[in-house]
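Left out: one protein chain. Kept in place: all the others.
For clarity, chains are labelled A and B in written order, and residue numbers in each chain start from 1.
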Amino acid sequence: MSRAVSALEGASHKGFVEVAEAGLVGMITLRGDLSSAKMKAAVKAATGTAIPAPRRIVTEGDRAAAWMSPDELLILVPYAEAPATVAALDAALAGEHHLAADVSDARAVFRVRGAKADEALMKLCPVDFATLEAGEIRRTRAAQVAAAFWRSAGDEFTLVSFRSVAGYVMGLLEVSSRTGSELFPA
Amino acid sequence: MAMKRYSVFAIAREAMSYHMGWERAWRSPAPKRKYDAVIVGAGGHGLATAYYLGKNHGLTNVAIIEKGWLGGGNTGRNTTIIRSNYLQDPSAAIYEKARSLYETMSQDLNYNVMFSPRGLLMLGQTEHEVRGYKRTVYANNLQGVSTEWISPRRVKELVPIINIDGPRYPVLGALYQARGGTARHDAVAWGYARACSAMGMDVIQQCEVTGVRTEAGRVIGIDTTRGAIDCDKLGMVVAGHSSVLAEMAGFRLPIESLALQALVSEPIKPCMDVVVMANTVHGYMSQSDKGEMVIGGGTDGFNNYTQRGSFHHIEETVRALIETFPMISRLKMLRQWGGIVDMTGDRSPLISKTPVEGIFVNCGWGTGGFKAIPGSGWAMAELMARGASPLAEEFSMYRFREGKFIDESVAAGVAH
Partner (left out) sequence: MLILECPCCGVKAEETELTPGGEAHLKRCGPGSTDDEFDGYMFARANPRGVHFERWRHAYGCGKWFLAARCTATLEVFGTYPAQSKQPPAELQAKIKARRPGWEGWT
């Protein structure tokens, strides 16, 4: 078996906030009818959560379910459990039109940690941070690439991008979090 | 009414009377009730059309109607580039006709249009682009248009501020048109307006067309905010507003109107004396006589008639050019604006008869109108006066239904 590595193997930078690649994270794209009984049961079994409301991420320990579009969820699990979770989802949704794909290796995950974490992202994303709601996952762009982020802790954002642009995203985060470049000093 | 010729003798003569004797460059008459031909749109194309109707075809009972001030549309908003390095034969013919008319325009119009054949480069920054432009060079040489393919080293000689070793978009060479360049856009409109006025044509500004009158499928006149005007022939030369006018006459055009934005930097010392287009990254740049770097990029993606800039365009356009021109990252950008460009599906113009007899349309120049002004006017005048023009033949609005596209999406530069 090959040794799995994340895109940047945990690289990090410290500026006015700390930005770090989060290493291996299990991610599954799940498409189907989000209102069906089978879907509710399948997601509950995989993550321990209910189907999230539009633009919400619901977390249960080290697992989560995030709403991506009216017919798509992002399921987050420990990396090693992704293949088994896909199999379980397929079994639970058998007979219903659906897609469960392991995209863990197609993505890169970043943690942006600090009191001014939102300022680092404000420079990159055309998002009104003042109106972000609790538990919201926001898909948008970070400079020139697609990205999704949510507030994963009081002073932490988690951001997901495609693996192929991980270096670019790390560059964006490192530059935008450089000490002295805070948007609203003090 | 002969206009007083501009010349060094005129300056000397007028200096004797404290320059109190200079005449207005054009008259501002009230509209007459009828003209043989009415041109709607006093931009470069409309004024050139009227001028050549007079000069080439002896038709001088002409009015040019303008809803704003003459030259205030795209003619006053473009980045003044003149070139003729297109791919298809019909395009080469009309753009080269235009370019060659620019060479003598100041003398022909007795008005300094500041034609500057400083040279134009289209950079090849990917293998694909290199192949595309080499093909264009071969086509140009067959068409009698003088362009050549030059090496990265030669590019660096012509453009000292360029970075040819960019990691993402290295300069692999360039298509070079030595006699391409720029001219002063406003002066082109003013020069044609002065000449038209001197021929007895009426340039009528602040006069908006509110309706087109037809009878039995033939045009009989227009309604305007300054009254009704009758005509035997009507030329619609209003660029981005062509659909608005066409709708008044009861037909639709295969165009969509989008904003094309441009910006200028603060003035700096002369650092670039050619025009450079970097089409892979969607940006182009030249330096004006005032020292400003004049920068343009791609169009907006959605229809709009706003004639103004938007903030993300500054970022996207400048970002595109920074690897190739690192110094612009230090420049303050001074001013941004937009025009309304009418885009056709094949990025080639419409110089055409229409479903209404006597109505002719000249539009669809998209992002490439300024360079074409004299050639466009020449062809449109011939079409209106004689009913056909070899230069305009392939640019009929009916070419789309027959699949006879003049596909210039590559040569049109940033038009896509």
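The criterion applied here is as follows: a contact is a pair of C-beta atoms (placed from the backbone, for glycine too) under 8 Å apart; a residue touches a chain by one contact, two chains touch by 3 or more.
Because the structure is predicted, anything quoted here is derived from the model rather than measured.
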Options B:49, B:106, B:205 or B:243, residue touching the unrepresented chain: B:243
Residue, one of B:5, B:269 or B:312, that touches the chain absent here: B:312
Touch residues of chain A, complete complex, unshown partner: 54-55, 68-70, 72, 126, 128, 138-141, 146
Residues belonging to chain B that touch the chain removed from view: 241, 243-244, 247, 252-257, 301-306, 310-312, 345, 400-401
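Note that in this section only the chains that are shown with their structure count from here on.
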Inter-chain centre distance, chain A versus chain B - centres from mean C-alpha coordinates, in Å: 49
